[in-house]
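One protein chain omitted, others in place.
We call the chains A and B, going by the order they appear; numbering starts again at 1 in every chain.
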Amino acid sequence: MDEVLRRIDELGLALPGPNIKGGNYTPFTIHGDLLFVAGQVCLRDNILQYKGTVGVDLSMKEAQDAASICALNLLAIVNQACNGDFSKVRVLKVNGFIKCLPAFEQQAKVLDGASDLLVSVFGEERGKHARAAIGVTALPRGAPVEVEAVFALR
Amino acid sequence: MDEVLRRIDELGLALPGPNIKGGNYTPFTIHGDLLFVAGQVCLRDNILQYKGTVGVDLSMKEAQDAASICALNLLAIVNQACNGDFSKVRVLKVNGFIKCLPAFEQQAKVLDGASDLLVSVFGEERGKHARAAIGVTALPRGAPVEVEAVFALR
Partner (left out) sequence: MDEVLRRIDELGLALPGPNIKGGNYTPFTIHGDLLFVAGQVCLRDNILQYKGTVGVDLSMKEAQDAASICALNLLAIVNQACNGDFSKVRVLKVNGFIKCLPAFEQQAKVLDGASDLLVSVFGEERGKHARAAIGVTALPRGAPVEVEAVFALR
């Protein structure tokens, strides 16, 4: 079994099925070895698992969980893109957008919910990524967190 | 005539001339086959076609039109970058930033104004792209929408 898929399993997680897209785009594009994955929110079976503003409607723990669901949705798309063979896949860049108020300062801690999952399943060497954490006004469907990423396929 | 340019023409559109840049940057950079295009707002002949907050000052239809003008400005820059030969160009990744209030949830629908145009002119296979739609506080010149993109040149 693929090592990444095994680690996902060991964490008690499962790759979710595809969610209905909210617009005229595709979950991923590939150019050469580069894989661009569309921004993911915390949908599971097409139902948003958290909604609202981080620090107001969601606690830090809930916001991190929302971010980890985004990351799991990213992984489900990478799985499609690499046909289930993660052996050469690396995480290059992650951008996390967090819906918050102007006084909120912990965007990085929220995004760790996604980064921790990615590093756990890919391991340090292939999982560590550059990233940016940004606090924003609003996200599609009222989501509290959106995470997008660029991967290397080999 | 180039197929992409022909489709732009058939849609009753025309590639706009370059707008005056708002800062110390360049409209595009190329590395290998990758083309990075700077974020575009809804300028035409250096005049912002819409201004303000989507959902407050602009209707959905107006916001989508603003997004499509951003996409047309992207296409004008791609045209420069590929010397008018779009035959091998593909859209890889689009990011759309929408100026809105915290309660606004339809960033994806707004960004479809740009995505629909790109898919129309490039066709499904080369036009479909990964993307992220983000609701933000404010954009340069008071613009309601900003769209940036990464393309493959061949």
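Basically, contacts are C-beta pairs under 8 Å (C-beta built on N, C-alpha and C of every residue); 3 or more make two chains touch, one makes a residue touch a chain.
Note that the coordinates shown come from a computational prediction; the quantities given were computed from them, not determined experimentally.
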item: Sole contact to the chain not displayed, among A:11, A:56 or A:132; value: A:132
item: Chain A, residues in touch with the chain not shown (by the definition above); value: 32-34, 90-94, 100-109, 111-112, 115-116, 119, 128-137, 150, 152
item: Touch residues of chain B, complete complex, unshown partner; value: 22-29, 31-32, 34, 36-39, 53, 95, 97, 99, 136-142, 146, 148
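By definition in this document, only the chains that are shown with their structure count from here on.
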item: Averaged-CA centre spacing for the pair chain B and chain A, given as whole angstrom; value: 25
